[in-house]
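Removed: one protein chain of the complex. Kept in place: all other protein chains.
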Amino acid sequence: MRDITIIAAAIPAAEVKDGLLVVPAKEIEGALDGLKRLGGFMLFDISAVDRPTGSPAPQPAASTPGAAPGALAAAASAPASAVPGAAPAQSSAPAQPCFELSYRFMDMREKAKDVLTLRVIIDRDHPVVPSVARLWPAADVLEREVWDLMGIEFSGRLKQERILLKSDFVGHPLRKDFVAPKRERFPSPSWDRKAAEGGL
Amino acid sequence: MELTDTGVGLPAHGQSEPSTLIKGKVHDGIESILDFCRGNSLWPVTFGLACCAIEMMTAGSARYDLSRFGFEVFRPSPRQADLMIVAGTVTDKMAPLLKTIYDQMPEPKYVLAMGGCAVCGGPFADSYSVVQGVDTIVPVDVYVPGCPPRPEALIDGILKVRAMLRDRKLKERPFNA
Amino acid sequence: MVGFLTTIFNWAQGILGLPATSLADALPWWDILWAFIYFVGAVILLIINVIMLIWIERRAAGFFQERVGPNRVGPLGLLQTVNDTIKLLGKEWIMPAAADKLIYLIAPLLIVTISVTMYGLLPYGPGITPVTLNVGILFFLAISSVNTLSVLMAGWGSNNKYSLLGGMRTVAQIISYEIPMALSIIGIVMITGSLDLGTIASSQAHVWNVFIQPVAFVIFVISALAELTKSPFDMTEAEQEFVAGYHTEYSGIRFTLFFMGEYANLFSMSALGVVLFFGGANGPFLPPWVWFIGKTYVFILFMLWIRWTFLRIRVDKMMKFNWKVLIPISLANLLLTGVGIKIWQAATGAIKW
Partner (left out) sequence: MSDFITEADGLETQEFILNLGPQHPSTHGVYRARLIMDGETVISAENKVGYLHRGIEKLAEGITYAQFTPYTTRFDYVAGALQPWAWCLALEKLGNIVVPERAEYLRVIVGELQRIASHLVMLGSIVLDFSAITPWTYVFNAREDISDLLEAVSGSRLLVNYFVNGGVNADLPEGWIPKVEKALDSMLKRLDDFDRMVSGNEIFVGRTKGIAVVSAEEAIEYGITGASLRASGLTFDLRKDSPYSIYDRLDFEVQSMPAGDSFDRYYVRLLEIRESAKMVRQALKQLPAGDIRAKVAKVWRPAPGEAYAAIEAARGIMGYQVVSDGTVKPYRVHMRSPSFCNIGIIPAKAPGLTLQDFIAFIASLDFVLGDIDR
């Protein structure tokens, strides 16, 4: 992978925190545009984490896709030191309910491939970010999934509908405050005609 | 497949009262022969849902050879099938479609719940989107537990349907349940 | 019975405006009785054939696929098909609410009727031809084309998109492949000088037509596979595309009729191949009909071998192959046959230049 600090320098408002590229929510569109202009990045994953009690500082995610046992041992010391400061209770940032949205890229230009993570902290009450489907078509399905399961809206899309859940599903299940509707574990005997018809 | 038109069924055997002519021994004899034949040619509908579908395919392949018993005729159209093997997790989104496919099958029809998910929801029973057992939607004749069951277990399950048919144990079953 | 038929014939004559010589006079009652016996015979032959063919197909498939195949019902699983048929008789008949009811109901009957008719035309041996027609081969081709109609009716009447697409494909396929088939047969007809199936068969007592007309034979096999919608031309059912093709919506006995029609046509088409290219019922030692049936089954096994080996071709390539390859070749073959016949006649002194 190209050096992350060089990438960060080429992207507006980006800073490197513990191996992640962190971008403020307002600047996300420009940052992604910048990344696209750099070229050679494949968007392969978008994920979100719900933090109703506020976000801890960005974690030093081991950014190698995998590591040989030796490399793993060598890298062991770095994350361990950062861990205590990362606990939600000790976080220096004010506890704002938020979503951590991560875009993950694979650098296709270099021989050694690595994961580049772009992290955005977005407001939990008003979770809207611009869509990147125009830059990377791969984002189309990924954004739909994030909206479906986590309820983060991607503006500027042609279509925003549920992809995994059925269209009349209420709520976004991966949010921490989602309560699944209770159901009977073993319902009445299925031979009963009424039960079978009402079973849906 | 979304077939919106629901089948208008002519009366199947047992659904309506058999006419007085063929009541009694004659009717019983015909039914025995029919049940024997049904047991020997249970054609499953091609309907794989999840992991168990792979084992279902394996059961049909050369090593386990479902065809020995005459069960290898996987019919893609539910109209021509006798047996629905529910092989895998049934989700809320899939449930109405599964019911539709069941409705499209002509009587007499049998359902085999294959694997933990189809039996009771299996490891996903606590999920927000998984149906807790296919017997909440359609009547199940034979349950084959396992995650996934081996192909031998599936074959044994189908043979159980056959045995029940031979022993006339499915006789009293209400149709269109 | 006879009086009733006579009335019908008279009535038909009146409608058609035919000359006054009564058809019924030309049809003595024993002819009608014989026709009836032949009809029953053809139906029985058809049913036995279908049972045997399905058994062979399933067991042969097992052989090709390193497995056993049905072997539980009856010795070697021979009664499996009987068993399946009885089961299908006991199934519910479902008719889609939106179906075109009359067409939907007639289609499966038509396909079996045509098969029985075709069985009546085959020369099973000297003196065992149910119906001898001097235009036998034309009639055979004409009747077999009506299959198309039945498939189209089933596809249209079901009111299902998969059925309709399957039916439409079949129409395009069967109609196009009839042309090379007819052209390949014309070569035989030119050599034999007769359209009668019995004459064609008996004319090959010394040398089979397959050695005289090898190109026509290849074209015939390919077109026959397409006509029968067998792999690699099994567009009609095309399970992986159209679920079950034109009979997606058929269940129970109606589906059985389609199934029977399909295998019955496999036999009659192979029998036609034997008549045209393999000397029909000619053969030493054994009775002629044994030779006929035996040759036909070898031909069928060959077709099944192809069916279990090849993949399904694409629809447009299939059509292209027909119009751009098969038809030109068969036309060229026809031309060469004509030239060849003339040269032969000149050489043997049949004609003088």
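A, B and C label the chains in the order they appear, each numbered from 1.
Here, a residue touches a chain if its C-beta (ideal position, glycine included) is under 8 Å from a C-beta of that chain, and two chains touch if they have at least 3 such contacts.
Bear in mind the structure is a predicted one, so any value in this text is a computation, not a measurement.
Enquirer: Which displayed chains does the hidden chain touch?
Expert: A, B, C
Enquirer: Can you list where chain A touches the absent chain?
Expert: Touch with the absent chain occurs at residues 42-45, 47-50, 56, 59-69, 72-73, 76, 79-80, 82-83, 86-88, 102, 104, 106, 108, 111-115, 117, 136-138, 140-142, 145, 149, 162-166, 173-174, 178, 180.
Enquirer: Take the complete complex as the reference. Which residues in chain B touch the chain that isn't displayed?
Expert: 1-2, 45-51, 53-55, 57-58, 61-63, 76, 78, 88-89, 91, 93-94, 97, 101, 123-124, 126-130, 147-148, 150
Enquirer: Please identify, in ascending order, the residues of chain C that touch the omitted chain?
Expert: These residues touch the chain not displayed: 61, 64-67, 161, 165, 169, 231-232, 234, 238-241, 243, 308-317, 320.
We take it that only the chains that are shown with their structure count from here on.
Enquirer: Just to be sure I understand: the centre of a chain is the mean of its C-alpha atoms, right? Then which chain's centre is nearest the mean of all of them?
Expert: B
Enquirer: Taking each chain's centre as the mean of its CA atoms, how far is chain B from chain C in angstrom?
Expert: 36
Enquirer: Using CA atom averages as chain centres, what separation in Å is found between chain A and chain C?
Expert: Computed from C-alpha means, the inter-chain centre distance equals 63 Å.
Enquirer: Starting from the mean Cα coordinates of chain A and chain B, work out the distance between those two points in Å.
Expert: The answer is 42 Å.
Enquirer: Which residues belonging to chain A are in contact with no fewer than two other chains?
Expert: Residues of chain A touching two or more partner chains: there are none.
Enquirer: Identify all positions of chain B at which a residue touches two or more other chains, and write them in rising order.
Expert: none
Enquirer: How about chain B: which of its residues touch chain C in the complex?
Expert: Listed in rising order, the residues are 1, 3, 5-13, 33-34, 37-38, 40-41, 62-63, 65, 67-70, 72-73, 75-77, 79-80, 82, 104, 106-108.
Enquirer: Chain B touches which residues of chain C in the complex?
Expert: Contacts found on chain C: 58, 61-62, 65-73, 77, 80, 83-84, 86-87, 89-99, 159-160, 162, 239, 243-244, 247-252, 255.
Enquirer: Which residues of chain A touch chain B once you look at their complex with the stated criterion?
Expert: 165-166, 169, 173, 178, 180-181, 183-187, 190-193, 195-196, 199-200
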